[in-house]
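There's a structure below that I have some questions on.
Removed from the display is one protein chain of the complex; every other protein chain stays in position.
Showing subunit A:
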Amino acid sequence: MKKSKAFWGFLVLALVIYAVVQGMISGGMLDLYYQNILIQMCINIMLAVSLHIVIGITGQFSIGHAGFMAVGAYISAIATMKLGLPLIVAILLGAVISALAGLLVGIPTLRLKGDYLAIATLGFAEIIRIIFLNVEYVGGAAGMVVTNMTTWTYAFVGVVITILVIANFTNSRHGRGCISIREDEIAADAMGINTTYYKVVAFTIGSFFAGIAGAIYAHNFFIIQPTTFNFLKSFDILIYVVLGGLGSLSGSAIAAIFLTLVSAYLANFPETRMIIYSVVLIIVMLYRPTGLMGTKEITSLFKFGKKGGSKV
């Protein structure tokens, strides 16, 4: 009952946000520049939340998320541009292939731990990027021309589905399994949790949604190039999750929104942006290593308020 209340509450909130923004777009209050920032924000939220399930929930340190985004972007672009499929099919196809890639990468690498896993995922992401760089069918280094098809509706629906699925997964039996791995892998193993299975599941789900984000990204700009998906992109996504709080879904989403605005504001000063990013990252890690929100969700702040109210 309680959970379904949160679920419907979120859905209503999402509808209201959607209606307001769509109204503003139809009414001509938001020009293309702002629409683009909103879509960019949605893509970044999807990426942040899909990495959150790997790092925040399961505690597996992956720094190759841009690789799965690249798979989603390229597969969906091939589907629409070369095969002439409709966008929605292309997005799903991109996501499914990306999830398969996640499964293939995850099964061997998730046996590794900590630093080694991080480097291995980084290596896989680079390999994926180099493969796209070398395949002439998708344009090689010059990139692939893609028609602009993404609208605010696609991006927003993508975000809502991503958040709903990952929030529900976290609250399910599987999600608790994943959290137990994050807290103590050996203890979880001893309690009879199939740690490899849950790690691979979380990783696959993460790459599925990264694939959706990549597909929407590919159709938002007019060209996709392999260099877009290098490890700096992976670090960008990592920064959202770490800054927002390792283990907090709303935290990573808020960080994604905030940092998208910051980088849009500093678009003409990319160096300054990266310097600010890195300094903030270092300071947060030195003084608050769990990230700004820790493992708390934004909803728990309201719950705390309610509790205080009932006492009075």
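Brief remarks on what is shown
Everything that follows uses one rule, which is that contacts are C-beta pairs under 8 Å (C-beta built on N, C-alpha and C of every residue); 3 or more make two chains touch, one makes a residue touch a chain; residues count from 1.
In this text, contacts and distances are computed from a predicted model.
Entry comment: the absent subunit's protein name, as recorded by UniProt, is "Amino acid/amide ABC transporter membrane protein 1 (HAAT family)", drawn from "ABC-2 type transport system ATP-binding protein", "Pyruvate dehydrogenase E1 component subunit alpha", "Amino acid/amide ABC transporter membrane protein 1 (HAAT family)" or "Cytochrome c oxidase subunit 1". Checked against the hidden chain, the listed residues A:Leu11, A:Met29, A:Leu83 or A:Ile127 yield one contact partner: A:Ile127. Annotation for subunit A: contacts to the undisplayed chain at residues 55, 61, 63, 108-109, 111-112, 114-116, 118-120, 122-124, 126-127, 130-131, 133-134, 186, 231, 235, 238, 242, 246, 271-272, 274-275, 277-279, 281-282, 285-286, 289.
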